[in-house]
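Sharing a structure below in structure tokens format, with a few things to ask.
As you look at this complex, bear in mind that one protein chain is not there, while each of the others sits in place.
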């Protein structure tokens, strides 16, 4: 039984980790970290867990945690994980960081986009970018896993095979993404109030969102050269779900079947990636509550572009589900243990 | 392995049955009945089931089904189950009817409120009202189970212990219930369109809703005399969830602890009923996707009334979850098999 | 041209006052008070007002305001208006208070339910309860108008004629009310976040909501004796709208027409009250954005009760619209000036 500690268990991503781990036969949560609710019953913060979780929230003592747990999930604001990690900790426990601290290999890029100094750059090289479908073998051996961002997971996986195979002109790639509001977290501020989000739609972080360099870096590895692209996130009045609509010029004259074959080359054995049938395009509700990535695409012969569309549940494949998938790999478990989550509709 | 057939598998309740049975280790679906989608892939009707359910929708041939299945769920409009059931069928297969056909013992009451002739009144007596927490022993032996309505499940369980113990004046009982829109089904009509329901709230079926006699009959059994009450359902702009707010005069001077003790007398060992702590009241989101019934109450000393509040997910405990709970009982399985569904929040 | 000052113009009720007064031909806003946004452009707080309102938010200097304005609207937290009002101010300017400070005649009741000391009890007697349809003549002469609460406006007007005419047993009156989330204001706290409210429904303030004594007092005046009742508010995932479902025993054997006649006796000339046709019941969307109160009812012969249903837009008739209606009356304007707001659907 893997003993898991969660730092930041009362944010939405942390709470989703709790939900998923409740159904994981080989893991148990031994530490519900939450600075905001120390000594309060976890179920009083998330009443859905009443009579399911009996534990009390604890402070984030990393040393105690390293002794008590086999894996630590840090579902915390940027900078916290980097400030806590050290060789002693990593020698005792694996860390799966749901923040951005170890996602970007170039520390200058990290510091520029996030506006904070990185407190432990010496671990960046070792950290494995935990996009399981792409870095599976590295994840299996990792001590420190950088769990990908929600937008990035959806954005990268939707374009990855075509980037890798040189089918699209990376200079023309535009990613227009839409997210449910749980992606904004549980922090209290006016723009997250019900009446501000409901019946409203907006773009934000235009040409400046922090997930941009993460997407660029990973797709750059895929295509073999640096990538600069436009990524625009939008806030949608729904709780969960990310839809990424991606546009790029095709580099050659290909048919639907050609492109399908390329996707299948990389994804046909991937349990969590579903290539939809021709003419069917992803809807966020079809993956809600599950770890699936749904992908569809259409070639537009008029413009020579391909439109690729991907959908995930931002809290599952975009955060907690992927973190558990990483844990499974890192501990030698079957990759989908605890992740056989059937999407809920409606 | 229990072989299950579903007639009406493409309605919302039928689809929820599919979702729940996908995670049931001792049951498998052998028949996806759907008159509307015969020969179409089930996953093309519910794309969330893509690569999970590979089956094709079939017509509702009861004889074939009785041979192929151990249990038949009828998630169909009123009248259909009553028109299909007969002794031969029941000798081969158990039936769990999610419609109202066998819920009401008095056939005249059924015919009056539902406006249709009952096609097989001879089976009404045998049928067991499948409110597991109340009729558990009868359900275990039943061939024909009348799965309770969504509003009724929530309304009855919220008041049952107090009715049973004579703590409330049944003549004063008023049930004001609110439901998510999945309760209205997948039928296409203007009042169910997004733009008509969204940002709107209304009462309907005022003093005339069909769940009224069902609630009255069951609470009548509990208190030992006929009950006539007001039940008012409301439509809420959300997908799932029922909240029942119930008002009644207390018959004696009781404290919070007294009432709590009465609830615990009946429910303390019930896995799916959660009595919330004092001062905490149910919210539908806390039970979403799960088989829980959350109950809270407050005594108002100013008016001498008690306000009881219950919440369920209308598609789970109010339909498919309870149907599986009934199946588990009727087939001698552990009652919560496949029903360890953790509520999803947010 | 009436010069209006608003203290608290950046709350939702204040913002709705701004919206309505923009279309009022005989009034202009001369003071956009907002402690939180002093010196910020009003339109930067409410971008919908960009190029419509050019003003800057100001502090709430009552003396300056009294000199600059003919009427002051206080859309502020409880206690503030009571702490600002004095004879000097009232001799110069009329005050329409959207808080609860002057609604309740019994200062002990106010202090008990609101948990604060009343700072100017000497003005309570003079203050007119601004429910225009009931206190029209007094409003016309008032200097200090207590604008009714949102729930109370809907609750009282829905039952008033029957209470006044003795048609219902006031001891049996139960009000189950449902409100959109703008009623909770723009204050930042976890329970008001989008993800907490969306897809969720709950009761709150059970047997303890502050609008209870206000409803009881006013209905007590109507029926001529003290009233004690149950009032239960619920939070609904929508921006605007209140629906009140009210239950009471009829005191005599009356027909639909009898009750209709009673409603018409009081309301037939009321422009803002719409008695719906038989069999039609209010929906909040039908009054959205308007100053209407829609009312329907049904007699339940089985239980001897009448179910009365009322709907308003909580920010219009429940707050800003009624405040403007009061202003119109108090300044001798046509009552519906600026209030010919056609409900928006969908």
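Read from first to last, the chains carry the letters A, B and C; within each, the first residue is number 1.
One rule holds for everything that comes next: a residue touches a chain if its C-beta (ideal position, glycine included) is under 8 Å from a C-beta of that chain, and two chains touch if they have at least 3 such contacts.
What you see is a predicted model; the values in this text were computed from it and never measured.
S.K.: So which of C:38, C:190 or C:280 would be touching the chain we can't see?
M.R.: Of the listed residues, the one touching the omitted chain is C:280.
S.K.: Which of B:97, B:199 or B:335 touches the chain that is not shown?
M.R.: B:199
S.K.: Looking beyond the chains shown, say which of C:46, C:263 or C:297 touches the absent one.
M.R.: C:46
S.K.: Return the single residue from A:130, A:148, A:161 or A:282 that touches the missing chain.
M.R.: Spelled out, the listed residue whose C-beta touches the missing chain is A:282.
S.K.: What is the set of subunit C residues that contact the non-displayed chain in the whole complex?
M.R.: Interface residues of subunit C facing the absent chain: 12, 15, 19, 22-23, 46-52, 182, 199, 239-240, 274, 276, 280, 283, 285-290, 294, 340, 342-346.
S.K.: If the missing chain were put back, which residues of subunit A would it touch?
M.R.: Residues in contact with the chain left out: 172, 174, 176, 178, 180, 195-196, 198-204, 206-207, 228-230, 232, 234, 236-241, 243, 245, 247, 281-285, 288, 298-300, 302-303, 305, 307, 309, 346.
S.K.: Please identify, in ascending order, the residues of subunit B that touch the omitted chain?
M.R.: Touch with the absent chain occurs at residues 12, 181-182, 186, 188-190, 192-199, 237-239.
Assume only the chains that are shown with their structure count from here on.
S.K.: Averaging the CA atoms per chain, pick out the one whose centre lands closest to the mean of every protein CA shown.
M.R.: Of all chains shown, the one whose C-alpha centroid lies nearest the global centroid is B.
S.K.: For subunit A and subunit C, what's the span in angstrom between their mean Cα positions?
M.R.: 46
S.K.: Using mean C-alpha positions as chain centres, tell me how far subunit B is from subunit C in Å, no decimals.
M.R.: 38
S.K.: So which stretches of subunit A touch two or more other chains?
M.R.: In subunit A, residues 12, 182, 199, 239 touch at least two other chains, as defined above.
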